[in-house]
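Structure first, commentary second.
Note that this complex is displayed minus one protein chain, with the remaining chains in position.
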Amino acid sequence: MAGAAALSAIALTLAACSSNGGTDGTDGGLSGSLAGAGSSAQEAAMAGWRAGFEEQSGVSVSYDAVGSGGGRTQFIAGGVAFAGSDAALDAAELTDAIARCNGGDVLELPVYISPIAVIYNLPGVDAEHIQMSAATIAKIFDGAITTWDDPALAAENPGVSLPSTAITPVHRSDESGTTKNFTDYLAKASGGAWSYDASGEWPIDGGQSGQGTSGLVGVVTGGEGTIGYADASRAEGLGTVAVKVGDSYVPFSPEAAAAVVDASPAAEGANATELTIEIDRATTAAGAYPLVLVSYDIACATYSDQGEADNVKAFLTYVASEAGQARAADPSVAGSAPISSALREKVQAAIDTISVG
Amino acid sequence: MTAKTDLSSTPDSLPSSPLIHDSRTLPRWSPWAFLGGSLVVATGLLALIGTPTPTGVALLGAVFFAISLTAYSARVEGRRHATDRFATTLVTAAFGAAMVPLVSLLWTVLANGLPMLTASFLTSDMVGVYGDIQGGVLHAIVGTLVITAWATVISVPVGIMTAVYLVEYGRGALARGITFFVDVMTGIPSIVAGLFAFSLFTIVFGPAYRAGIMGAAALALLMTPVVIRSVEEMLRLVPNELREAALALGVPKWLVIVKVVLRTAVAGIVTGVMLAIARVIGETAPLLLTVGYVAQVNADVFNGRMTTLPVYAYREWSQGRVGVDRAWGAALVLILIVMLLNLVARLVSKYLAPKAKP
Partner (left out) sequence: MTVTSPTRSPRTPAAASGGTRSRRRSGRGFYGLSLGAGISILVVLAAVAAFLLIEAWPAIVASREELDAISWLDASSLAVYIGPLIFGTLLSSVLALLFAVPIAVGIALFISHYAPRAIAQALGYLVDLLAAIPSVVYGLWGALWLQPVIDPFFRWLSDNLGFIPLFADYTPPARNVLAASTVLAVMILPIITAVSREVFLQAPRLHEEAALALGATRWEMVRMAVLPFGRSGVISASMLGLGRALGETMAVLMIISPGYLFSFFLLKPGQHQTIAANIASKFPEASGLSVNALIATGLALFTITFAVNMLARWVIARRKEFSGAN
C-alpha cells in the first residue's frame, strides 16, 4: 500500500509538471481534442501532421497506430473521429460506417502516398540499383530464383558483377498494407510469374520474416544476400531495386510514386467522397513507380457534434494542404510523396462536405 | 535471506581436518595456476589454427582447465577430491556462462540508453514531436506509475487478506482449493491476462472503450498471486509463540492477526509487494492489447488511452531511426524505476521492521 501511495504521488507530481496538457484553442474557435486511430504506415506522417496542426490551431490530436483493421473497427464503433487505413472499406464495413456517420456520406481520402522500396543487403555490389522486372521479383520471393548470379538477374543487369550468394527473401510476418500492395503489384505486373492473390497476409509458408517494418528491415540488415520490401523512408543504408516500367528501369522516388497515382483510375464504387484509387500496377507511363502504398484517412461527412465536425474538417484540410503534404514528405519525417494538385482539389471538395447533422 | 547467508557461509571457513584428510591436498593457488595455464595453451592452440577470439579462448580454456585440474587432482588427491574439483568447476562455469548474456544485456541497455537520458527526455512527452526531434518519456512514466499504482491498489488488499485466510483461518477443501488456484493464477500468461481485461471491459463498456484501468486490471490479475505467495511465506515465518502469547492475554483473534502477526511481518510484506510490482511493471503484451498509445500525458485512469514505458519502447522501436534510441532510453528509465522501487522497499522495510530489543 505504501508503494501504491508513493507511486501515485510521484505520478501526480509528474503529471502536474507537464506543460503540454490541454492548451486552449487560439484560432477560429477550434478547441478541444481530436482522436484518430489506424494504419501504422501513417504513424510517422501523422506525428508531423499533428505537430503542425497543433501549432496552427491549438487542437490536440491523438493517433493510435493500432493498425488499419483496428482503426476501421474503432471508427465504426464510434471510438475515434477518424481512421487511417491502408485499404478502402469493404461493402459490409461501408454499410456500418454510413450508420456510424448518422446516415451521411463516408469520406475516404487518399492523403498518404508512399513508395515501397524493394531493399537488399548485398555488400560488395557497387551498382546504385540492381534492376529487376516484376516477374524477376516474383520468382525471387517465390523461391524460383535462389542465387544472386542467376541468369535472369544477370541479363537484366549488364555490366554488374553479381556474387553467387544465396538469396534469402524476407517478408512481413504480420498482416500489413505494405504486404498487400506488394503482392498486388506482383500479381498484376509479373505476367503470371506470381500465382497468388493480393493479400495483407504473406501467402507463402516458411522463410525469413520480420514483425513490422522495423523487424523486416532488421532481418534484411542482419543477413547477407537478403531481400525484402519496406516503406521507402526506411531503406537508408540498404540497396534498393529499380523496377522495370515499360522498357526502362525506375528507382523509387516521391515524384515517381505520385505519377503512378495520377495515372491510375478510380476504384470501382468510388464517388465524390470515397476517393478510392485502383493503382495501375502494370502501368507503362514514363517515370512512374507502380510499387506504392496509398493510405486513406476515413472520416464522416456528418458529425453530430459541432466541435468535432469543425476539428475533423480543419485537421483534414491541413493534412491535404501543400504545407501538410510537404511536412510528411520531409525525408526525416515520413518521406512520402505529396499528392498532386489535381488530387488535392478532389480531396478538398470532399472535406468541404463535412458538416453537423 | 541475509540471516540464512550468515549461517551457510562457505565451508572454506572450516579447515579440512588433518586427522581425517590424510591424503595430500593441492595448494590453494593451484586452480588459478591451472586456469592461467589452460588459457595460455588455448590461446596458443587457436593461434596455430587461426586467429584466437575471446569466445574461443574462453571456451577452449575452460575445457582444458576442467580436464587438467580434475586429472591432476585425481592423481594427487584421489578420486573424491577430483570429483569435488570438477563439480566446483562446473558450478563456477555455469555461473560464468550465465553472466555473459546477463551482463551484456545490462551493458547494451546502458550503452544505448544512457546518451538519451537527458533532462528534456525525462520531462517532455511526444506532443509535437516528429521526424528527428528527440521527444520524451514523461507521459510514459506517468502512465506506467499510474497503471501500476492502480494494479497495486487492487491486488494488495486482496492478496494480503487471502494470505491471512490461508495462513490463519483456512482449513479443509476450500483452503486447499484456493491454494491450488493461486498456483494456477501464478502461471497465467500475461497475454491471457490482457485478453481477459480486453474481453471484460469491451463486453461491459462497448468495443471502443480504452482506458488505463483495463491495463491495471490485467496487471492486478498477474500481481495478486505473487502477493499472496510472498505474504503467505512471511506470515508463516511469524513464530507461533507470539500468537499464543497474545491469545492467552485474551486478545481476540482478529486483533492478534492485525496487531501482532501482520505487524511482525510488515517488513517482509512490503518487500514482497515491491517484488510483485517489479514483476508486472515491465509487462508489455497485455498493455499493448488494452491501453494503447498516445503522445500526451494522461493521468486519468478511467478515460482514454495511456502510454506506458514498455509499450512506448516497443512502439518507438517499430518506428525505427530516432525511435530506436528512444526505445533504449525508455528501457533504461524503466530499469532505473525498478531499481528505485527496490531501494525504497529496502528502506521502508528497514524502517517498519519491529525493533528487536535483545
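Here the chain labels run A and B in written order, and each chain numbers its own residues starting at 1.
Just so it is clear, contacts are C-beta pairs under 8 Å (C-beta built on N, C-alpha and C of every residue); 3 or more make two chains touch, one makes a residue touch a chain.
None of the values given here were measured: they were computed from a predicted structure.
Visitor: If you put the missing chain back into the full complex, which of the shown chains would it touch?
Guide: Checking the complete complex, the chain left out touches A, B.
Visitor: In the whole complex, not just what's shown, which of B:162, B:264, B:298 or B:319 touches the removed chain?
Guide: In the full complex, the listed residue that touches the missing chain is B:162.
Visitor: Taking the full complex into account, find the residue in B:71, B:174 or B:347 that is in contact with the omitted chain.
Guide: Among B:71, B:174 or B:347, only B:174 touches the chain that is not shown.
Visitor: Among B:76, B:109, B:133 or B:153, choose the residue that contacts the chain missing from this document, as touch is defined above.
Guide: B:109
Visitor: What is the set of chain B residues that contact the non-displayed chain in the whole complex?
Guide: 1-2, 4-11, 14, 17, 20-21, 80-81, 83-84, 86-88, 90-95, 97-98, 101-102, 104-106, 108-109, 157-162, 164-170, 174-175, 177-178, 180-193, 195-196, 199-200, 203, 221, 224-226, 228-230, 233, 236-238, 240, 243-244, 247-248, 250-255, 257-258, 275, 278-279, 281-285, 288-289, 309-310, 313-314, 317, 327-328, 331, 334-335, 338-339, 342
Visitor: On chain A, where is the contact patch with the chain that was removed from view?
Guide: Residues in contact with the chain left out: 40, 66-70, 72-73, 166, 168, 173-176, 199-201, 205-211, 215, 218-219, 222-224, 226.
As a working rule, only the chains that are shown with their structure count from here on.
Visitor: Give every residue of chain A touching chain B within the complex, in rising order.
Guide: Interface residues on chain A, with respect to chain B: 1-8, 10-12, 14-15, 17-18, 20-21, 35, 40, 43-44, 47-48, 50-51, 54-55, 60, 62-66, 73-74, 77-80, 212-215, 217, 234, 236, 327, 330, 332-333.
Visitor: Along chain B, where are the residues that touch chain A in the complex?
Guide: Residues 123-132, 138-139, 141-142, 145-146, 148-150, 152-153, 156-157, 206-210, 270, 273-274, 277, 292-297, 299, 304-305, 315, 317-321, 323-324, 341, 344-345, 348.
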